[in-house]
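The complex appears here without one of its protein chains, the remainder shown in place.
Here is chain A:
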Amino acid sequence: MSSARDQILGSIRKSLGRGALEGEDAARLHRRLATPSRNLIPDRTAGLDRDGLARQLVGKLGEAACSVDEVASMAEVPGRIAAWLQRENLPARLVQAPALANGLDWSKAPTMEVKTGTADGSEDTSVTPVFAAVAETGTLMLLSDAPTPTGLNFLPENHVAVVRRSQVVGPLEDAWSKLRAARAEAGAAAAGAGMPRTVNLITGPSRTGDIEQRIQMGAHGPRRLHVIVVDD
């Protein structure tokens, strides 16, 4: 391979006073990567049941400056989104992730203009599902895929994320386990050890403190992040 590569690796080994790792030394590290173990995890979410996790999530979402709506079923979601847009004085149109096209029945919100796909920057509001929600910190995990394009998470001014209660986990490590399990099941080992192109961990709406350290929402990404937690 390239000589720069060999020289850098050689320089590292020289500084460390050894050659390339072999035998049991290398095998041990291969095992550490193949079966990742967890480090210290904060107690914060330990032992919480489903309700407890949902409560912790909602509290943390609030701290991260999200607005939250809790509903009993997916059927209620379109109406609640329409009501939220109205409350916030936002136009009644949105773009939804293809993944939600079959799950959300917009006939109950007939005045809403709905398109499906990714965002091109002209949309005011997007609606997406999530892959998991981390109760520890109020963090949403979203994966890029054809039915869940990443543009929806960043380009519109307002982002509505639909979280099912069964997707709520305690610490971030639980979300990684869930991701590894899902990718193994899908047999997606070919690309990037099963990682989708993008994994977004999102904790609240976009902000900046670059003007005299005063926090402003909506720097480049969404100004508002509205989370709908659905009992499922």
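Keep in mind that, in the parts below, a residue touches a chain if its C-beta (ideal position, glycine included) is under 8 Å from a C-beta of that chain, and two chains touch if they have at least 3 such contacts; residues count from 1.
By our rule, contacts and distances are computed from a predicted model.
Protein name for the hidden chain, per its UniProt entry and selected from "Carbon-monoxide dehydrogenase medium subunit", "FtsX-like permease family protein", "Anti-sigma regulatory factor" or "Iron-sulfur cluster-binding protein": "Iron-sulfur cluster-binding protein".
Touch with the chain that is not drawn comes from one residue among A:G23, A:G121 or A:G187, which is A:G121.
Touch with the chain omitted from the figure is made, among A:G79, A:G103 or A:G218, by A:G218.
Where chain A meets the chain that is not shown, the touching residues are 2, 4-5, 7-9, 11-13, 15-17, 20-21, 26, 29, 32-33, 36-40, 42-44, 60, 63-64, 98, 117-118, 121, 137-139, 144-146, 149-151, 153-155, 171-173, 176, 190-214, 216, 218-222.
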